[in-house]
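For this view, one protein chain was removed and the others were kept in their places.
What follows is subunit A.
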Amino acid sequence: MGPQRKAPPLTRPLLRALVVPAAATLALTLAACGARTADEPEADGTGSATGASASCVDTSGDSIKIGFLNSLSGTMAISEQTVRDSLDLAADEINAAGGVLGKQLDVVAEDGASEPTVFAEKAEKLISSDCVAAVFGGWTSSSRKAMLPVFEAKNSLLFYPVQYEGLEASKNIFYTGATTNQQIIPAMDYLKEQGKTKVFLVGSDYVFPRTANKEIVAYAKANGIDIVGEEYAPLGYTDFSTIVTKLKGSGADAVFNTLNGDSNVAFFKEYKNVGLAADTLPVVSVSIAEEEVGGIGVDNVEGQLTAWNYYQTVDSPANEKFVAAFKAKYGDDRVTSDPMEAAYTSLYLWKGMVEKAKSFDVAAIQDAAGGVSFEAPEGTVTVNGENHHIAKTALIGKIGPDGLIHTEWSSKEPIEPDPFLEGYDWAAGLS
């Protein structure tokens, strides 16, 4: 634009500023889609055909292909790279120990680019053109929801390693992270045990916090806890002065935090700067793990609570081995976290299922899955054959000055997964 111009048309460049990148992205995506459909499966037919659509998985050689699908670019890369690292570690370990059914794992890695549509498209590619036996990955619920129809239509398997909002069960997905009754409900039980009666909810404005908070509100109503505030911030929001003002004025004695990513930093900095503190108004977070503590700054979150099923500090021989192997491969300064552990575990659970089924066939694996168990770093986990989630122990942790999270409270034994909260009277009508 030249320097000589009239004032009125000046809003147009802004419009273009918004439209052009969007159009460019769209065009690129469409082009990519076109390319994708062009190379439809070159099925070699050696795999065992099952169900609605024939599988092209090649089980004849001495290796078997599996797919890793995580975001290595875009906003989610920060989290999903860590999951990829622990998947790689598990694959290396399994290969060094002789593989699965005597076959070495041949990993096909793809980047989901933090875009649900890319996840769906890459999942399709992994299944139809790479012919992988199973796919491991996904993080956001939107990426999982985008991939679900692909895995169901192609009758393939996805192992999803992150805690999520529940209310879902697909026979083509194994959920190795926690569902709500293994994370959120135990956290509420803990607050109730601590005598908290006024809880303030703060979350990012998308599916997980909205659904989780609906469940928390129902729980609170049934258990005599007042929800004194419920605030949502748009994803990526970084100005929490108003929300913290509302929190301060609400009379809450605990905060349940489902904020995501960068927003946590801004929230905790504001919380601390207005003089709130963990010993009087503790915040329970379900999205802050060891990996995030460094980025938020230990000073800002020391003494705050988290709800997960695994911490790096868990005291078990399996965890000792996992942490040591992880640090040996990626460096001493790295930490391990719940989703990383769940991803690592997912590969071993798949191995257990395949070995029990003595086959890489999807239907055989689905039949064999129930009861498959693994001595995971978090403790013993067992696959539920009905809903394809796994029984896990719930742990409430406190963030220590070393940046690690230390167990404060534990459910003692694994909690059976109940994604639709059918075992809870107060949850009637939620799903």
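What to note about this one:
Simple rule for what comes next: a contact is a pair of C-beta atoms (placed from the backbone, for glycine too) under 8 Å apart; a residue touches a chain by one contact, two chains touch by 3 or more; residues count from 1.
Here is the rule we use: contacts and distances are computed from a predicted model.
For the omitted chain of this complex, the UniProt record lists the protein as "Branched-chain amino acid ABC transporter permease", which is one of "Assimilatory nitrate reductase catalytic subunit", "Branched-chain amino acid ABC transporter permease", "MBOAT family protein" or "Dihydroorotase". Per the touch definition above, the residue from A:Gly98, A:Pro149, A:Pro234 or A:Gly303 contacting the chain not shown is A:Pro234. Considering the whole complex, the residue from A:Gly224, A:Gly275, A:Pro401 or A:Gly423 that touches the absent chain is A:Gly275. The missing chain, though absent from the display, is touched by one residue of A:Gly99, A:Gly297, A:Gly370 or A:Gly400; that residue is A:Gly297. When you scan A:Asp92, A:Glu152, A:Asp189 or A:Asp205 for touch with the missing chain, the hit is A:Asp205. Subunit A residues in contact with the hidden partner, per the touch definition given at the top, are 1-8, 10-11, 13-14, 16-18, 20-21, 24, 73, 75, 77-78, 81, 205, 231-234, 236-239, 241-243, 245-246, 249, 262, 265-266, 269-270, 272-275, 291-292, 294-297, 299-300.
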